[in-house]
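The complex appears here without one of its protein chains, the remainder shown in place.
Entry: chain A
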Amino acid sequence: MNKPLRRVAIFCGLLVMALLVRVNWVQFVQADELRTDDKNRRVSIERYSQPRGNIIVDGKPITGSTKTTDSDFEYKRTYTDGPMWSPVTGYASQAFGANQLEKLNDGILTGTDDRLFFNRTIDMLTGKDQQGGDVVTSLDAKAQKAAFEGLGNRKGAVVALDPSTGAIKALASTPSYDPSEFSGNSEKDSERWTKLNKDKDKPMLNRALKESYPPGSTFKVVTSAAALESGKIDDINAKTNSPDPFKLPLSSDTLGNDGNHPCENASLKVALQWSCNTVYANLSNQIGNEEMRNYAAKFGFNDAEVDTPVRAAESLYPEMDKPQNAMGGIGQASVTATPLQMAMVASSVANDGKLMKPYMVEELRAPNLNVVEQADPEEYGEPMSEDHARDLQDMMENVVSAGTGTNARIPGMTVGGKTGTAQHGENNKLNPYAWFISYAKDSDGKKVAVAVVIESDQAANRDDISGGGLAAPIAKSVMQAVLGK
């Protein structure tokens, strides 16, 4: 009987061997994949096991961490002035994950980023808990406050940029939400999350980056640049050949102007001053859809990857037929733009034709305050020559000093701007969007560019909704906040 016994012994040895191979497979070969699986709760437990690093504005954290007792996650996120800053920070919730800066910089904030490997190793050797690093933003607390409070109870968004670097100074969106309300993992957090997501006013929507609106008359700045760059206009003060009203090509429809302004055959400067639809529709028609698309693209339109690093929605100047393209020249038809996009337009004019890539993370810092990554301002492109940029500055400053944008005047500063009132809805039945884009320069040459959009509420009187009336005062206070006057 001993021969089969030996074989049974070998068989049992094989069973043991199979188990050993299997545990090696699971715990060694597959270990990393299993350990880092999103659904593996240990990943979240680890993430919330120590205070998260902070997001910093003007040297002060706008986020924090607090100990919880209601779940197996030890720390949860808190936010200072959550509704004001949520378009910047995004949220980091134990139950619902993270977005925006909280998500994009999760590795730094939790301390798991590869660039913090050295810190982690030291911490491990000295027996300290892993620590998260900080994200230092380019934002300006005063400007953000001015923007957020300026929007008040209205729906809308504000973006402010430093034209010379592309640094985002303000990024506000209303109505907003407080990410602290659902940063935990309890029933209450869950109720709040559901309620916010169901709210028809969409408080969770970051209007400054993620919503695109018809830009209306503010787009005339882009059309002006296209007219100058394409050579259709050489002199902004020369009369153009523009009928009023303008008959749309291939159509029996005609386009007129609001108010009683000298728009017929008006020069480019006068046309921008009084926001003459007829002149710009005519110009866009002359330039043609393909060229208009090219010029718009230089400002950032039709680019699906404008990352701040939070990715903005794509602003569009699509392929359109002739009458549509004519309407596109005045920021109607299928043309859409995010508030960030329109701030970029203003900023390129203010920066003498150079468009800087917008960004909001100034630096990433390790827990020991070493800089891990430093922002390096980059040029996005050059949508217009320096000469043409100066022409446009002349035109936009004229709008503020003598045209539709007088509400944005700031004593002692050079301010240029453009109003917009964009129609939308079927047969333009819905209340229009009020736009204002502008820039300001102080005597030291410090600059700021701003875009403001306000979605009117139903109760508002339709006539009151004009970029100059609603949006320009907000732009003014934001510019003052940035330039410190």
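Here is the rule we use: contacts are C-beta pairs under 8 Å (C-beta built on N, C-alpha and C of every residue); 3 or more make two chains touch, one makes a residue touch a chain; residues count from 1.
Basically, contacts and distances are computed from a predicted model.
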Chain not present in the shown complex, as UniProt names it (candidates "Multiple sugar transport system permease protein", "ATP synthase F1 subunit epsilon", "DsbE family thiol:disulfide interchange protein" or "FtsW/RodA/SpoVE family cell cycle protein"): "FtsW/RodA/SpoVE family cell cycle protein"
Given A:34, A:304, A:371 or A:430, the one touching the chain that is not displayed: A:34
Touching residue (missing chain; options A:24, A:121, A:197 or A:374): A:24
Contact with the hidden chain (one of A:12, A:402 or A:430): A:12
Footprint left on chain A by the chain that the document does not show: 1-9, 11-13, 15-16, 18-20, 22-24, 26-28, 30-35, 37, 39-42, 45, 72
